[in-house]
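In this view, the complex is presented without one of its protein chains, the others remaining in place.
Letters are used for the chains, namely A and B, taken in the order the chains are written, and counting of residues starts over at 1 for each.
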Amino acid sequence: MPRPEVRRDRWTTRWGLRCARLACAILILLSPTNLSAQYEGRVYAITGARLVTLAGDVIENGTIVLRGGLIEALGADVTPPADAVLIAGDSLTVYPGFIDAFSQAGLVLPRGNDREFAGNIAHRPATEHFRADSSVLPEYRKQGLTAALIARSDGVFGGQAVLMNLMGADVASMTVMAPVVQVMGYQGQRDYPGTLMAVVAYQRQTLIDASYHDMLLARYRQAPQGMARPPEDPDLEALVPVAKGEAPILAVVEIENDFKRLRNLAREHGLRFWIAGAQEAFRVPELIREAGAPVLVSMDYPAITEVTGYPFDRAFKNLTDEEKKALDERDKAAVHGNAAAVFQAGVPLALATGGMSSPDDFLKNVRLAVAAGLPAEEALKALTITPAGLFGVADVLGTLEPGKIANLTLTHGDVFTDEDAYVAHVFVDGRKETFEKPKPPAAGGGSGMAAGSWTVSVSLAGEATAGTMELTQEGQTVTGTLSVEGQTVDFEGTIIAGALELTGAIPDMGSVTLSATIEGDRMTGSLSLGPMGSAALTGTRNPGGAASERRAGR
Amino acid sequence: MNTQIARRAAGFLALALTLALPTLAGAQQDDYAITGGTVVTVSGATIPNGTVLVQDGIITGVGTNVAIPDGVARFDATGKFVYPGLIDAGTGLGLQEAGGMAGPVDNFELGPYNPQIEAYIGIDHTSEMLGVQRVGGFTTVVTGLDGRGEPIPGYDSMINLWGWTPQAMAVEKRIGLRVNWAKDREEDLREYFLEGKAYAARVAMAERGEIPVLEWDVRMDGLIPVVTGVLPVIFEAREVDDIKSAVAFAEEMGLRYLIRGARDAWKMTDFLVEHDVKVLFSGIHGTPGQDEPYDVHYATPAILNEAGVDFAIYSGGTANVFSLTYEAGMAVAFGLPMDKALRALTLDAARLLGVDDQLGSIEEGKMANLLITTGNPVEYTSQVETMFIRGELVPWDDKFNRLMRRYRGRPGEILP
Partner (left out) sequence: MSAIRKSIPSAFHALALTLLATLAGSVPASAQDLLIRGGTVLTITNGDLPNTDVLIRNGKIAEVGQNLTVPPGVRVIDAQGRYVMPGLLDSHSHMGIDRGINEGSRSVVPEVRIADVIKHDDPAFFTALAGGITTIHTMHGSANTIGGQNETLKLKWGRPWEDMIIEGAPMTLKLALGENVRRSSVDDPTRYPRSRSGVAEVLRESFQQARDYLAAWEKYEADEAAWDRANRRSRGLAPIPPKRDLKLEALADALEGRSILRVHGYRADEMAMVMEVAKEFNIRPGVFEHALDAYKIAPEVARNGWATSVFADSWGYKIEAYEAIPYKMLIHYEHGVRTSINSDSAERVRRLFQEAARGVKYGGLPENECLKMITINSAMDLGIEDRVGSIEVGKDGDIAIFSHYPLHTAARVEMTIIEGEVFFDRSATDVLATWTLDPKGGEERP
């Protein structure tokens, strides 16, 4: 029973107001790519670069020409056209644009009391809640990710996954392929099904219902007279190909037993499935091999304490520190070796951000996967041709070939093995974005810890006032604004080990200081207002920010 | 089928005999002698075929050659055992009825510091929770407010589980002042206790006429017995750091004290012995943490005993206080000697709480809290057949026995 959309509208309105007040201007100014400024017909030629085409041999010292959002030509002896903007690529490696095979990039879902029922919303595309102007998209592109399979992970039958390019003016123009696949997850809803066990029961019954619905519709088309009219149910209809085993379903699974739940359901109902997330695939390699299903492996590494079986070797045991350390090392290696284990199982492998709290560690975690045994060339395929093939877009994405979409990832150094390597540029639909060489993270300041948009409450003398904060962070340096009751104050300062210290000035009042500690998405602290005394301040980061919902259900 | 019925009937007969109730109508304090049983004095040697003489609620003779005055009633305990009544050194009895029920809840007072509060005065002495504990052999318990975790809930009281008024039940109205200790409360409690000391000094000066009469402060007045070392403070502390800081605090203030709870006591036996800490341990049936041995709480009493820590045990319960004998039994299974387990429920509990002159063993001059049983009450299967409190024969009129008699005696099937 989907909830009425009224709440979402209200929410949208609220967001819209905030946008109008603050963000519209800021977003345009701060966005690394000023899209409107980029001439649609611009032609680029990257010269003297190492072209890893994945469609033949690597071309050392080659040139690649992009025109009209497509790859026009590439090769060792291609001459840049006269109308091209030249990019000297002598220290760059050019890859087909990386594809994030399972992602929540740019999805802003209603939360809290506005949370939607996502038990069965199979006819709805995930892009309903995709925001083309989401401030997190540049973070994904910075990891070399140019396209992503966008899917909700909060549903049971959570709708259609859609392949999106990760830069563009609007949802419509960013869409590469829709729909790609139906998504199924194990998240309880606010209403039935609330618990995992009910989710599994609901999966079973819904699949039965879909097949039955299909049978009734066929029967009704054949001979409607004398038969009750089957009710309209677009969600059930959308699931029919899945229930009949004609189309795969993308199942979001995390822990060992989720894999088995999925396998059992698939056996019962003759499902074909792909697996997304798959953080504990290394615990069930046989199951994966037997299923032969493609696995979209999240680069989220669970803490070893959360991994199934953690207590087996440890609980109630009198272990020495060395023994504990050895077990921990073993388990960490297994967690990092997850993608390698999937590769070893001989099934199609793709890599994904889905399940990560932020994309910032994506390439770092890919390197850990490579270090733990995933061959670098396999990691590259898992970011390019494998997902392109799975998602049915191998003719337009996944390799560097003339005529394909101009999605490119350009790196300094080998991002699969070298910690100092980084993404220098990406092209998405032929549009360029350039990144600075990342600064080494300052000691103590967690990256992205303060950044984001916050809803805050400031209480002075027992009276609380709501406000908003928009913070950006570079290393330990934090800048941003606090808006309360139409007043906006600019702040700057530092965050060191979770402790935020900012100063700003209010006209006619002098300086104000803000001290707070940030833990996850919560901020608590105080605002010192000079002669007016001190106000307590609490805040929560708005969804879609740097940190968001963590692993559920352990 | 017939033989089965016959066998069952025979079984019922045996059961009926074991459950035979004392036939005296009502409970009259009287003089009497318990003869023929094995008398487990706890304080001294066990006396086979011994006699215990009780007069005016006091034990006046114990041994094999006790002269029994004329006219004294006799209880034949041949083939049975005579034990001192069991003591639970920490409960919440009488201050709350069944958990989750609407009804009286008198186990906390408002505010953080309530040294003026005495538990016994708020006890519902007709509470069903009291009588049923006797089935396990408990004649006496410490009870107190838990204060919902506030630092000073008040004075614990020691009560007998039989009596017509709270006052008649009270053994000690103030057995010790409960303090729910935590390391981070230390500064506040230091200030409060120092204030109490100063107040006590001023009261003494006023009594000597050295200063004018003070304005009386009910709370400060409540602190006097503990800051002057007359009564102990009973610190509830569970973890190593809390226990250590409580001990340091007590030593600094010169308090008499006990540590109650003491979950982590097994980690610090040297410390406890060195500082001569008296421990009331609870939670033998608690579940272990994953980073602990599976038998950590079962085996803690044995570890404390081996190390020479002075300790007794308590239940901390309200409804199932009688299960404390089972906790003691589990400690025995994990290495605690049986006689120490018994002492932890009798003489050691009495001694740690400062009432061993009245309770805890079968000795001349002590209160006649006595059991006639089929065996050691720490043994899981032993049955308490007869109980005396302050020398009175206690009728089995508790809720368990009342309901048992009522429904065992009901007619057969009445539903269609």
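Operating definition for what follows: contacts are C-beta pairs under 8 Å (C-beta built on N, C-alpha and C of every residue); 3 or more make two chains touch, one makes a residue touch a chain.
Nothing here was measured: the structure is a model prediction, and the numbers come from that model.
The residue touching the chain not shown here, chosen from B:52, B:258, B:332 or B:349, is B:332.
Only one of the listed residues, A:60, A:83 or A:268, touches the absent chain: A:268.
Of the candidate positions B:48, B:111, B:149 or B:286, contact with the hidden chain is made by B:286. Only one residue in the set A:81, A:234, A:309 or A:403 touches the chain that does not appear here, and it is A:309.
One of B:88, B:172 or B:264 touches the chain omitted from the figure, and that residue is B:264.
When the missing chain is restored to the complex, the residue among B:98, B:198, B:211 or B:230 that touches it is B:98.
Across the interface with the omitted chain, chain B contributes residues 8, 11-12, 14-15, 18-19, 97-102, 128-129, 132, 135, 240, 264, 266-271, 285-288, 290-296, 298-300, 302-303, 307, 318-320, 322-323, 326, 329-330, 332-335, 338, 376, 378-383, 399-401, 403-404, 407-408, 410, 412-415. Contact residues of chain A toward the unshown chain are 188, 191-198, 200-201, 204-205, 208-209, 212, 215-216, 219, 222-223, 227, 256-257, 260-261, 264, 267-268, 308-312, 315-318, 320, 553.
In this text, only the chains that are shown with their structure count from here on.
Centre-to-centre separation of chain A and chain B, using mean CA positions: 61 Å. Of all residues in chain A, those touching chain B in their complex are 311, 314-316, 318. Of all residues in chain B, only 288, 290, 292-294 touch chain A in the complex they form.
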